[in-house]
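This is the structure I have questions about; it appears just below.
Yeah, one chain of the complex is gone here, protein chain that is, but the others are all in their spots.
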Amino acid sequence: MFDLQGYGPSLLAGASMTIAVGLSAMVMACILGLVGAWAKLSASYTARATAAVYTTVIRGTPELILLLLLYYGVPTLVQDLASLAGYEIILNFNPFLAGAVTLGLIYGAFATEVFRGAFEAIPRGQTEAAQALGMSRFRVAVHITLPQAMRIALPGLGNVWMILIKATALVSIIQLDEVMRKAKIAAGATHQPFTFYLLASFIFLGITLISSLVQRQLEKKAHRGVGQA
Amino acid sequence: MNFTTMLEYLPQMLDGAWLSLQITGLSLFLGFLLAIPVSLMRLSHLAALRLPAQLYMFYFRGTPLLVQLFLIYYGSGQFRHELEQIGLWAFFRDAWFCAVFALTLNACAYTAEIFRGAILAVPKSDIQAGKAFGMSGLLLFRRIIFPKALRIALPSYGNEVIFLLQASSLVSIITLMDLTGVASRLVAKTFAVYEIYILTAAIYIAITYMLVVIFKLFERILNKHLRTDS
Partner (left out) sequence: MKTTINAVLLITGLFIFSVSAAEMKTLRLGTEGAYAPFNSVNKEGELVGFDIEIGKALCTEMKVKCEWVTSDWDGLIPALLAKKFDAIVASMSITEERKQKIAFTSKYYTTPGRFVRMKGDAVEASKESLKGKVIGVQGGTISENFVRGEFGEVVDIKVYGTQDEANLDFMAGRVDVIFADSVVLVDFLKSKSGQQAELFGPSFTEAKYFGEGIGIGLRKNDQALLEAFNQAIDAIRANGTYQKINAKYFDFDLFGE
């Protein structure tokens, strides 16, 4: 049953692509999450409303639809609009970029909620005290709120990563050569779908297992110096 | 951009949405029922009960639903003869069954994890009070632990419901004509890519936030006695 007929290396190459697209998306999700949380907690109505629309739309739509919309729909829409205005624009994202951007956009909405919760968990008194000492808003953010928010957000971000890495399987639909697409190719060519999809699932299991170990280490490190209640 | 012609396709898409809701609803219901014993097994002190539950939950929470669907749908085809011999092929032959089966197993694993957390979060004092009244075993679980755990679990369970509704869009990939399936067929026919997918997204968003409202109401009813405001 486990005769891979030479497709083993191809699946492993797919695994590294899965991790690459997952990490890129996670970096983008974290950046978007920070910006989103800032907007949600902002005094500006426009920023709050924009952030609210962003999280509402993203969390209400299946990833698959968002992926198809972003990969096929948005470039066509932008080109149609641009040609109406008399311009020619080529929006060209390859599957890697489209996959990373889409997943980043989706999980940025989740990261927004995680960071918002983390910022809210920091006592206001700390910011006020820092400002009383004459620190600028920027320095308050860098020295006081951000480091603490990161620590509080860590478990939440870990969850986002776990969901995100599994969602990378979807990017196979837009033909990025990650594990799932490699498994599909092998299953189609060898007519042994069970073998290859099972192997693909084990690769994902390996990634999630290692991730949870890393997460535990990171949390331990982030909590050094914090009294354990 | 032509959204008016989209109205023509709306009935077809609503048919698809109905199938999405059916599959989601049925999988949630079955997953919920199964999650009760699974979460109890997971919390058991007996390794023979705990380990299988742990392994099952680890696998289904650690791998993508897309892989699980493909494994169950296309993978079962590899064992057609074996499945025929034990009389199960009639089920696996059907894409609808495979979809509900995969979604149920997936939902059950996540729900069991939510239940596990909720059962552990039931205050010790509640259980002691129950015991003081002479309750034990199933009675204690049915009257004290389970109702309390359910209330604790509700917000996370609401998220799981929404997660599964959105995940059900994947069944389109195993030939089912759910909302996403209908949408991608229409796109292939009309090439009106963004019009159709934006409409599809709008329908999903509408269903999702209907569910959110329902859960908020439900939560308020269940926690009525806890409200402190007048």
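In order of appearance the chains are A and B, and numbering begins at 1 in each one.
Assume a residue touches a chain if its C-beta (ideal position, glycine included) is under 8 Å from a C-beta of that chain, and two chains touch if they have at least 3 such contacts.
Predicted model, so just to flag it, every value in this text is computed and none were measured.
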| request: From the listed residues A:Leu81, A:Val142, A:Ala189 or A:Leu209, report the one that touches the chain absent from this view. | output: A:Ala189
| In the full complex, which of B:Phe29, B:Phe133 or B:Phe191 touches the chain missing from this view? | B:Phe191
| For the full complex, which residue in B:Thr24, B:Thr63 or B:Ser76 touches the chain that was left out? | B:Ser76
| note | Those residues of chain B that touch the unshown chain are 74, 76-78, 80, 89, 93, 95, 173, 175, 184-185, 187-189, 191, 193
| field | Where the unshown chain meets chain A, residue by residue | value | 6-7, 10, 13, 28, 31-32, 35-36, 38-39, 42-44, 46-47, 50-51, 54, 71-76, 79, 88-94, 97, 101, 105, 108, 173-175, 177, 182, 184-185, 187-189, 191, 193
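One rule holds for everything that comes next: only the chains that are shown with their structure count from here on.
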| Rounded Å distance between chain A and chain B, as computed from the means of their C-alpha atoms | 22
| said: Looking at the complex, which residues from chain B come into contact with chain A? | reply: 1, 58-59, 62-68, 70-71, 74-79, 162, 166-170, 172-173, 180, 183-184, 187, 193-194, 197-198, 200-201, 204-205, 208-209
| request: Show which residues of chain A lie in contact with chain B when the two form their complex. | output: 56-57, 59-66, 68-69, 72-74, 76-77, 80, 166-170, 172-173, 180, 183-184, 187, 191-195, 197-198, 200-201, 204-205, 208-209
